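Note that one protein chain of the assembly has been removed; the remaining protein chains are unaltered in position.
== subunit A ==
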Amino acid sequence: MSRARDETLVPDGTLDEQIDAWRAYARRARAVDAPDVDELEDHLRDQVADLVRSGLSEREAFLVAVGRLGALDDVSREFAREHSERLWKQLVLWDEPGTGPAGESVRRRSLVRALALAGGAALALKLPTLFGISFGGGSDGTVDESDVMFYLINVSALVLPFLGAYLALDRAMPWRRVLGMLVAPAAVLVAAANLYPYEPTGATAILTAIHLPVALWTLVGVAYVGGDWRSASRRMDFVRFTGEWVVYYALVALGGGVLTGVVVAGFTALGVDVTGFVSSWLVPCGAAGAVVVAAWLVEAKQAVVENVAPVLARVFTPLVTAVVLALLVATLVRWDGADVDRGLLILVDVLLALVLGLLLYVVSAREPAARPGAFDRLQLGLVVAALATDVVMLAAMLTRTAEYGLSPNKVAALGLDAVLLGNLVRAAMLQRDFLRGRVRAAALERWQTTYLPVFGAWAAVVVVTFGPAFGFV
């Protein structure tokens, strides 16, 4: 039974080459660590030597010895029973790209690079303080409104370049591509955000603060795919990356929050006031560094969270469906009494974005060959309910607010609504066709990957054009 498995282990070549191939194979078993493989190799070589002495060729002896060692699956299961803790250690180790000293050094270089860039992101966040711009108030306790706005707009511009650099270096992107695809568009966006003469707390400034991160995250996506942004499957990888990054970032943030609490409580108990240090250094720098570290974790150990994201999506799809239906009923009941303004519009957009996020999570984790099931019907129900809620809320608002004219907030919210709606309408149609067996699951995936640049483009449009269009109010 183990023979079929072991065929892959016996390339032509010297005994050393065969043993190297066997080692590489054995190391893939997660519960078997390097010293274990050393021990097994010693055994294997003793056995081969004995068999050769009794007249077998090296190749035959190797085959017999590997066979006697047992099917690696069985042996590694036995190791796993004895060393279950090693399966957990896999959270911080990664087993790709392979084994041996080369893989080891690639891994270490990637870690060093991630840590260096995380440190860079943390320092970059504090860089503006050298020029007298501080967030959360200066040492005298006063808060400068324009300083706060500067940080709201620029926090992504200060941190995300380090994430982009990490990914671009990791993908070994050529310099010309880095300049043309990443640096140039990012420079245009950041320049527009900072050179426009915004009113410090005006609507267009806040819209810029919201949309600049989305536009820059799209550029992170370009770095993630190594500039190969036309490839649909690479785009889907970036959707997965984003979903996993969110999960990892939340985990790191949770741990960081607990640690911060311990630091504050501990030093307060000792009579040392560290709140200033914590609020102006520890938390912001930690949050900035975690952006890169979370990306490194996603890259290093993809398999762990790949199992979490679909589970989250499955847990929340029914819950979100219930919430959407409740909102739909409430909107219909309070048709005239609803406080229909900016708040409602934003709520609609948040709702649609949530639904779209769930959809993307599920699509990114779908088995391409999977057949439609009950969950897909539920998902179609969710999308349809969200669309109905959206239409009803928009109708309620338009009947009430026609007289107020257009504000930048309303245009931004309506534009986002149109962008999300366009995606979801088509997604619902495809989902229906999929349930009827007319299209394959791949069509759903293709639609979502095709649509991705639209989000980034819309965010860029808001950042670059809304200020001038509305007089920077």
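Throughout what follows, contacts are C-beta pairs under 8 Å (C-beta built on N, C-alpha and C of every residue); 3 or more make two chains touch, one makes a residue touch a chain; residues count from 1.
Just so we're on the same page, contacts and distances are computed from a predicted model.
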Next on the checklist: As a check of understanding, state which of "PadR family transcriptional regulator", "Succinate dehydrogenase subunit C", "DNA-directed DNA polymerase" or "ABC transporter, ATP-binding protein" is the UniProt name of the chain not shown.
Outcome noted: "PadR family transcriptional regulator"
Next on the checklist: If I consider the whole complex, including the chain that's not displayed, which of A:28, A:68 or A:109 touches that chain?
Outcome noted: A:68
Checklist entry - Where does subunit A touch the missing chain, residue by residue? => result 35-36, 38-43, 45-47, 68-70, 72, 74-75, 78-79, 81-83
